[in-house]
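Removed: one protein chain of the complex. Kept in place: all other protein chains.
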Amino acid sequence: MSTTAQLVQGHHDPTLQHHFHTKEQQFETSKLGMWLFLATEILLFGGLFVGFALMQQKYPQAFLLAHHHLDRSLGALNTVVLLLSSFTMVMAVWAAQTSRKKLLVWLLLATMACAFIFLGVKYFEYSHKFHEGLLPGKFYSHKGDTVPNQFVFFSFYFMMTGLHGIHILGGIGAIGWLVIRALKGDFDANYYTPVDLIGLYWHLVDLIWIYLFPLLYLIQ
Amino acid sequence: MAAVAHVPAQAHAQTNYLNAQKGVWSWMTTVDHKRIGIMYLSLISTSFFLGGIFALLIRLSLLNPKHMVFGKVIFDAETYNRIFTLHGVVMVFLFIIPSIPAALGNFVLPLMLGAKDVAFPRLNLLSLYIYFVGAVFGIAAMVTGGVDTGWTFYTPYSTTTNSQVTLMTMAAFILGFSSIFTGLNFIATIHKLRAPGMGWFQMPLFCWGIYATAIIQVLATPVLGITLVLLMLERSFQIGIFDPRIGGDPVLFQHFFWFYSHPAVYIMILPGMAIISEIIPTFSQKTIFGYRSIAFSSVAIALVGFLVWGHHMFVSGQSPLASVIFSFLTFLVAIPSGIKIFNWLATMWRGNIKLDAPMLYAISFLLLFSIGGLTGIFLGALSVDIHLTDTYFVVAHFHYVMMGGTVIAFIAGLHYWWPKMTGRMYSEKIARVACALTFIGFNVTFMSQFLLGSRGMPRRYYNYLDQFQPLHAFSTYGSWILGAGLGLTAICLLSSLRKAPDAPRNPWGGRTLEWTTQSPPIEHNFDVDPVLTHGPYDYRKPLPVEVEA
Partner (left out) sequence: MNWMRSLMLPMAGSVHAREMDNFYIFLVLLTTFFFVLVAGLTVWSVVRYRRRPGVITPHITDNMGLELTWSVIPLLILMGVFFWGVRGFLGATVAPGNSLEITVTAKQWVWSFEYPDGTRTVNEVHVPVGKPVRFVMGSQDVLHSFFVPTMRVKQDVVPGRYTDVWFTPDVEGLHRVACAEYCGKGHSDMAAKIYVDSQEKYQHWLEEGGDEWKSISPVAFGKLLYESKGCSTCHTVDGSRMAGGGPSWKGVFGRMEMMSDHKQYLADENYIRESILNPQAKIVMGYEPIMPTYQGLLRDRELNALIAYIKSLRN
């Protein structure tokens, strides 16, 4: 990279990019960037939340009836799984900070495992809905509804859980990448920024589910 | 300019960011903010040219009510509708939103902060590529039949028409991410990469403007993203949210759309204002008046700007109470713009003013933006907007703020930083003529449209009543003068690349950090990392000799 900068400042740390003065500055900048990114994520989902709230207000009865088709216990199970994964992620960040390189790999793998369990459960839920024709928009073919417009609920159900699922997939990819780098021994107390940032991201994905679960599964 | 006249021109052989590495590949993989800025600049100028061609076609078609040119009808209604839609979409999403931040901002922001690069150089390159992909989608939508919804994509027309709405919304969606990443990058850069000694209030005002813009980019654009996704899904899967035939609410789409698109108009104007805040002190050789007011008013515009979207919907069927509240907030958000105008005037007062091209453009901005902003007051006033909404009055209003404001500021900034970016001085004489032509042409084109609108000519009209013909013709003639002015500007700038004097470090006598490095700058901006001892715009001493090579 930058020869001039390195000459001027005389550092050789390969994890410090040329345009930063210090590692603290670099770390804080990355962290700020991540927080901003998370803010955009919240607003992205925010649009769907507002849309959901307004349509629920428009068709309260349809939404109430429609949500009975969701399986609360599966939803609750997934909530627990995600909370657990958040915990293992926190531990992973701690392991990185304290240079426990082996433990870090295991904790990351545990987090990934939880993510796969989550998706597995979602797969069962989705296929059940597919089977009953509880699908979004024009694909909705459920028979015997007493109140019209229930398909709107499922439009939102699939959009929201689908978008969330895409984020889980993204998280799995990111954590997988962390695992590979952790195996190479890239992270230790001196440099663990990626673990920290992806950890933040993972907590947000978890948090969004914490909102989605009561919103979709526990309508009163 | 006596102080800089004796600065020796740089030796040609000197290395700089342009010649440090060679070959197309070195450009495509560069993470240098300056090169990325230059690449954005060329893409954005191309977009402006394309949008401008569409604009000239609109005007040509409206030259007379029969759409006759040389005895032939040039377009039918369907083509006309596609042309104004593509004009709006190209100008808004491909040109004006990225224009100043991504092109000029990318180039000068790190320089002004005394930084070596933006916070996330690779993300910066990624934004450029995302922009490119978005543009490809946009072009694909155009060549496969275009879009006929208007740039606002109002439902249910947009969910039922058989033009390329899905492709085009996809393009806008992708372009949105480019904008988000640019904004995110700039916020982090401004927070964390200021040179030692540069507190928030020692930062040049351009950076404040870009900062306020970036806040909007980051907070508003995701909402547009999700709205466009919903629109695409409604179109392909009838999910039942915007289309009334299946239980949706078309007005909800308008709320979603304007929740982004009103703040977006401040994404467009704040960077323009930021440029003016640089040019006026430099060419007045006087410190900026009311630094803090200008800085805070940018942030105030950004924040209050989030609360006024409903002023686009006074006749949409939203509740009268909502309209009243939105009207109130609209007037509040006008105040900070006024504050800026008066601060600029106070800066020029007792200055030492030189009317070089950047300053001429800055003054054009002052006048044209005032007209645009003041006519915004008409539109914010409820009873008057009822009459004026969806007429040419609105068209004139937003061209005065977008073209007369942002585009003029963009051109001002382009001239201002041209020597820094390219190392060449353009011809001052040609630039002044071009500026005058643009100014005159612009006013002829759009002043007439205020009259058209207030007299009752609706917008997006292919056919119109004969009584409007003279004003329409007048406007069309203006667009030709305007085109000539812009063409001359392009010739002036581009020809300077082939044959023109080399630029000194600080041709205008500016007091911000970008002028302390060589023109064009070296790869990592500064030979020695700058350390600030005092704020910008300090003209108490004659020009320092900091400008020697």
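As written, the chain order gives the labels A and B, with residue 1 at the start of each chain.
Note that a contact is a pair of C-beta atoms (placed from the backbone, for glycine too) under 8 Å apart; a residue touches a chain by one contact, two chains touch by 3 or more.
In this text the structure is predicted, and so the values were computed from the model without any measurement.
Undergrad: Considering the complete complex, which visible chains touch the unshown chain?
TA: B
Undergrad: One chain isn't shown here. Among B:42, B:160 or B:236, which residue touches it?
TA: B:160
Undergrad: Which is it among B:30, B:45 or B:81 that touches the chain not included here?
TA: Missing-chain contact among the listed residues: B:81.
Undergrad: Please pick, from B:69, B:136, B:355 or B:531, the residue that touches the omitted chain in the full complex.
TA: Of the listed residues, the one touching the omitted chain is B:355.
Undergrad: Among B:59, B:286 or B:505, choose the residue that contacts the chain missing from this document, as touch is defined above.
TA: B:286
Undergrad: Can you say which of B:66, B:122 or B:387 touches the chain missing from this structure?
TA: B:387
Undergrad: Can you list, in ascending order, the chain B residues touching the missing chain?
TA: Chain B touches the chain not shown through residues 2, 76-78, 81, 148-150, 154, 156-157, 160-161, 244-245, 249-251, 284-293, 314-317, 320, 323-324, 327-328, 331-332, 334-335, 338-339, 341-343, 345-346, 348-355, 363, 366-367, 370-371, 374-375, 377-378, 380-387, 389-391, 451, 454-456, 458-464, 538-542.
In this section, only the chains that are shown with their structure count from here on.
Undergrad: Between chain A and chain B, what distance separates the C-alpha centroids? Give it in angstrom.
TA: Here the centre of chain B sits 35 Å away from the centre of chain A.
Undergrad: Could you list, by residue number, the parts of chain A that touch chain B in their complex?
TA: Result: residues 2, 4-5, 8, 17-21, 25, 28-29, 32-33, 36-37, 39-41, 43-48, 51, 54-55, 58-59, 136-139, 148-149, 151-152, 155-156, 159 of chain A touch chain B.
Undergrad: For a test of understanding, state which residues of chain B touch chain A in their complex under the given definition.
TA: 115-121, 123, 180, 184-185, 187-188, 191-193, 218-223, 225-227, 229-230, 233-234, 237-241, 246-249, 252, 256, 522-524, 528-529
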